[in-house]
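Of the protein chains in this complex, one is absent; all others appear in place.
All chains are identified by letter, namely A, B and C, in their written order; residue positions are counted from 1 within each chain.
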Amino acid sequence: MDECSVLIGGKAGDGINVAGQTIARIFTTLGYYVYMYYDYPSLIRGGHNFSVIRASNHPIGTHRSGIDILLAMDLTTLRRHQNDCKRDALIIYNSDSVQSDVGSGIPLKRIVEKNGGSAVMENTVMIGALAFALGMEWEEFASVISHEMHKFTEKNLEIARDAFQMQEEKREVKRIHQSPGIILSGNEAVSLGLLSAGLNGYIAYPMSPSTGILHFMAAASGETGVQVFQPESEIAVVTMAEGMVYAGAKTAVGTSGGGFCLMTEALSMAGMAEIPITIVLAQRSGPSTGTPTYTAQSDLHFAIHAGHGEFPRFVFAPGDAQQAFEWAGHALSLSWQFQVPSILMTDRVLSEGVYTVDPEFLPAITPVSVPLWEGHDEYLRYRDTEDGISLYASPPLSGSVIKGNSKSHDERGISVDDGMQIASMTRKQMKKIPLMKEAVSRLNPVHVSGNHDSDMCLISWGSNAPLCREAANFVGIKSVQPIVMHPFPETEMLAATSRSRMTFLLEDNFSGQLADICEAHGIPVDIRLPRFDGRPFTLDQLIEDLWGLAE
Amino acid sequence: MDECSVLIGGKAGDGINVAGQTIARIFTTLGYYVYMYYDYPSLIRGGHNFSVIRASNHPIGTHRSGIDILLAMDLTTLRRHQNDCKRDALIIYNSDSVQSDVGSGIPLKRIVEKNGGSAVMENTVMIGALAFALGMEWEEFASVISHEMHKFTEKNLEIARDAFQMQEEKREVKRIHQSPGIILSGNEAVSLGLLSAGLNGYIAYPMSPSTGILHFMAAASGETGVQVFQPESEIAVVTMAEGMVYAGAKTAVGTSGGGFCLMTEALSMAGMAEIPITIVLAQRSGPSTGTPTYTAQSDLHFAIHAGHGEFPRFVFAPGDAQQAFEWAGHALSLSWQFQVPSILMTDRVLSEGVYTVDPEFLPAITPVSVPLWEGHDEYLRYRDTEDGISLYASPPLSGSVIKGNSKSHDERGISVDDGMQIASMTRKQMKKIPLMKEAVSRLNPVHVSGNHDSDMCLISWGSNAPLCREAANFVGIKSVQPIVMHPFPETEMLAATSRSRMTFLLEDNFSGQLADICEAHGIPVDIRLPRFDGRPFTLDQLIEDLWGLAE
Amino acid sequence: MTTGIITDAQNTWCPGCGNFAIEHALKDVILRLEAEGTPREKMVLVSGIGCHAKMADYLNINSFYSLHGRSVSFATGICMANPDLKVICCVGDGDAYAEGIAHLLFAAKRNVNMTVLVHNNRVYGLTKGQFTPTSPGEYHSKSNPYASNDLAFNPPELLLSAGCSFVARGYSRRGKELKELIYDGISHSGFSFIDILQICASYMDKTEEYDEQVYVPVSHNPEDFDAACRLVREYRYNDSGKIALGILFQEKRGTFHVGTPYLQQKYEDKQSFVMRFIDGRR
Partner (left out) sequence: MTTGIITDAQNTWCPGCGNFAIEHALKDVILRLEAEGTPREKMVLVSGIGCHAKMADYLNINSFYSLHGRSVSFATGICMANPDLKVICCVGDGDAYAEGIAHLLFAAKRNVNMTVLVHNNRVYGLTKGQFTPTSPGEYHSKSNPYASNDLAFNPPELLLSAGCSFVARGYSRRGKELKELIYDGISHSGFSFIDILQICASYMDKTEEYDEQVYVPVSHNPEDFDAACRLVREYRYNDSGKIALGILFQEKRGTFHVGTPYLQQKYEDKQSFVMRFIDGRR
């Protein structure tokens, strides 16, 4: 096999996410690129969680339907996923709680208890069995365990070894001699990207699927100095963050649907007062509270138009961890370069999915460069300039005052209601738009892959991009992904799609939001592939659909 | 003259708005249609306020630039508006505070003091002088005063009479023998329309220019029983209102930009939980706090896309008081018919503008008819039906439970996170959209006037519609106004514009929001006429522009 | 048909969670009220979002599963429109003391006739254990691993100063008392606030501490405001001190009402108002 899919499932609290990441690590060690999809309902203990870890000899960012190895920590997992298994799949189940006549059992509880471990270590048993089945050497495997399990490492090693020795059946994968890179979740990648650009503050209120960023940043705050805080509400989050920005700190916030709604008033203020704030909007299934732990891409129009009145903004939607790292950095940098708000959209699949990223291809780590005021005459916070950008300053600025204002204002920041002055400040702010377009044009705002010569084109955005990339490659058509969603990269999108006879557009919403935007920019979309059940497509489904449609 | 424009100006606190309305009343008595534009900055005393009252022998909804009669209560008014006067204009100024060699002075303070009146009655002097100048009979005028001034009527009559007798110069208008109708402000019309449809509750937090509705409703609450309340914030407004709706009460809320932002989370909830809430969104100059008392039409995209996730909604934008009355009623009715939120957009010019409305043409007053559950088997709040509409019920419902839910739910209203169930509830809700389109199709969603045969077409929306209607008539081209903004009345708009060789679109925003929507629906817009200084166009300016462009 | 009081929705609280006890108590109170003559269809449960909120799915009673922080405001609307309903809010501490604190205080100030049960587990349970306004100062969650948390809010004290007419505290492991409190709260005419110290088995299991610290004051007179103030200051939600349970304060005060509840409104009144208004402008 040069490709392998493992599904591990159990109850919330069984550590299925962590187990999945360890499995991803195992495959990395064996030279594989990995992608992990993690599925869980909104509860703390019980229920049914599972991770699908797919390993491949080439870069991937999506999972497949056929399972090669099923690790069932409980009966539900066996029942639900047995049918997803390939005919010759290896099934390992928890023989302490499950009776089965297919697959091989391993007594999770018994092994853990024998070693005096605690219940959360049962997944170590499964991983031990898997490592053996895959044909790993013990030492190699032991180093993965030591690396991944910082707590109770010794105990985990003992448990893993017992399992390793007890497992009999194998499903060996061939070792590939390459170093594909490191594994990163979307949320980790966003966090690292923001830090690389020199983030000073991160403010957030917990909300799936953005919470991972808050936890990451909080953990990183000690070493990096970043100011991380969780205040009383999303309104406090965004206004506090904008206060930090007024004081000069590069600050981002993160949230999801309902939390983003609560930020729209201050988003509009960021427009009027020219506050460079970066908002990470992690989409989930809506409307309203919806299905908190499942995915959607149904906030695109909203992100582009959120907040009353008109003002320039950026909206970016990276599709995998690599892009998330890169565009999180761009979001912060461009926001400060133009003094406009930027919105970085992710979705549940990207936020909590795990990807292999090759560090060689990550953009150089460089801090945001802010056009700072260094003049000596009177400082005008909203000085009208050729490019509409007024040099930035934050207090204390010796001998000068800095007046920010949410109301219509003059160049000094003092309120006005005269018509000419209102219009001229609008014009000043709008001057930035063509320059913003130019700036993103230089950053490859549209990602094209697959068969460039094909006259069929599959468009997608966000976490669907790697899926479509791979499917297009397979089917032999072109794949197009806009990463900049606003200002819409019309030129690049037209260029990418101009020779297409037939265009498909896949997105996780009902109405076809990107499809509507494409059509409004003169890019016909022949077939929309909407999905709105909270689940991502799998590669195999999509390929099948494409074969059918391309007929 | 069969047309006359009066400008009255003074300080905030001088009662310029009320004076304007009395003047409008005078013209009504003389058989004229009127329109009043009221201009004021955001302050309580001082500053400069003015009203332009235009009277005409035909229905109008916009003002003109040339002033026939200038009533200057202070020097600022004289200074600022003297240039707007026609060559032969009549100027009456307050000779107690202004020295002028044009126009005729009248001593406001002196006359008021002589009659023992208070400072706020100074405008009565001006009105008395005006009434004489227009050639009114004293008795006729006295009845207007008695009618309009409920407080201190006698005193006002005495003051008015003194002024009436003191005024010498005249600018008589001919009396027209018709009863054009009554005068109504946009906010009054919205309020009356909602009440006509059987409104039970109105909840709002003060915010210009929607506050007038709150005040109107509060004053009307005694006689109508409507529950009117001002809670602690807009978030409380909308959630409280939705609670009332859950309990069965037909409830509306009103706000403007920033307040609307704060309502978006609950708007999305109204989508998921199918709560028929009506939101009046009175637009003002933004972004952010902007210029609170000046106009804009820059929230169209936002209103259509506000709230995360996807759900059906109505967005309406009436253009004058007549339409405001009618569509406020429709907004409430259609919202309940389909159990979806509806947004009624006005703008500063419409909200606080005063229009002549012929009561004969107001739609019949009829209450919302709600498709109520009357079955006897188990009540399912979200029963999946052919048209996607589940019959409504509110507690107490004998022997049944009513479960509303902001989360993804089954037909009973119990939370689910299964993919099939999520998708099927989305499908149920989306079934309403084609029916919603049909329903608005039957209500003349697009207003067409002017020269129907012209191959030039002027599109506008909201308060710009009457302006464009009149200008188009004058220039001999067609005028098109969509009143339903969402779901977009594509068929009707295409029909209305299909034979146009050249299309203009005038709106009060920078980017051309309706223009973009038109173009996305295949309606090319050749020339955009954006305005973004908070002020409305005047008829004369627009006609001039159109002459120029039509060349 | 409303038969059983528990729905068939799958219960997904953690084993050992204090929410079970609250559900149990609330269920018994509902049954008691029914037995005493309040039909079940006149009761409405409104919940926020969080572990606590699942109550709306589990109890077979009118309910609205609302937004994080907004249940009290939503419930106020229900009370306004139909004052005949018995409205109960199940809210979380994150819900009611952080995101939605304004609505809680205003409902208390207005004396809206509803009962609010705060499932005060002193963490954001459903989002995995972050600190809330009542987390103990030394509690370090994944969102504040370093920062020394500030003073906790003392909710009963805050509510007292907001003018709340019924302030009580319960404990999820004192089911019998809890049942009484909930019953008394619902019976109280006006705004009833019950802070329920709830065990969170996964993130904040304070069973031992609470078991040791809670007590029911013997001779406390709930009508004595000053005594109530003293009582609530004994425990500042910072781990030490005795924790008084029971009704801490109660007073009679006019309840919130606005205009005419909608069932008593007449369409003709609106119709004739509109006609009169139009005629008046002629």
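The rule we apply is simple: a contact is a pair of C-beta atoms (placed from the backbone, for glycine too) under 8 Å apart; a residue touches a chain by one contact, two chains touch by 3 or more.
All values reported here derive from a predicted model rather than from experimental measurement.
Asker: Among C:C14, C:V29, C:L105 or C:A168, single out the residue that touches the unshown chain.
Answerer: Of the listed residues, the one touching the omitted chain is C:L105.
Asker: If I consider the whole complex, including the chain that's not displayed, which of A:D88, A:D101, A:E223 or A:D453 touches that chain?
Answerer: A:E223
Asker: Which of these touches the unseen chain: A:E122, A:E158, A:E242 or A:E507?
Answerer: A:E242
Asker: Considering the complete complex, identify which of B:P41, B:G66 or B:G399 is in touch with the unshown chain.
Answerer: B:P41
Asker: For the full complex, which residue in B:G116, B:G135 or B:G222 touches the chain that was left out?
Answerer: In the complete complex, the chain left out is touched by residue B:G222.
Asker: What residues on subunit C make contact with the chain left out of this view?
Answerer: Contacting residues on subunit C, toward the hidden partner: 98, 101-102, 105-106, 109-111, 133, 146-147, 150-151, 153-154, 157-158, 160-163, 229, 253, 256, 258-259.
Asker: For subunit A, which residues lie in contact with the unshown chain of the complex?
Answerer: On the side of subunit A, residues 179, 182-184, 192, 195-196, 198-201, 203, 220-221, 223-229, 231-233, 235-236, 239-251, 265-266, 269, 273, 359, 362, 365, 367, 378, 394-407, 409, 413-415 touch the unshown chain.
Asker: Which subunit B residues touch the hidden chain?
Answerer: So the residues of subunit B touching the unseen chain are 13, 41-47, 204-208, 211, 214-215, 218-219, 221-222, 228-230, 232-234, 258, 288-289.
Criterion: only the chains that are shown with their structure count from here on.
Asker: Hey, how far is the Cα centre of subunit A from the one of subunit C, in Å?
Answerer: 37
Asker: Suppose each chain is reduced to the average of its Cα coordinates; what separation in Å results between subunit A and subunit B?
Answerer: Chain centroid spacing, subunit A to subunit B, equals 44 Å.
Asker: Would you please write down the residue numbers of subunit C that are in contact with two or more other chains?
Answerer: In subunit C, residues 49, 65, 67 touch at least two other chains, as defined above.
Asker: Residues of subunit A that touch two or more other chains: which are they?
Answerer: 41-42, 258, 288-289
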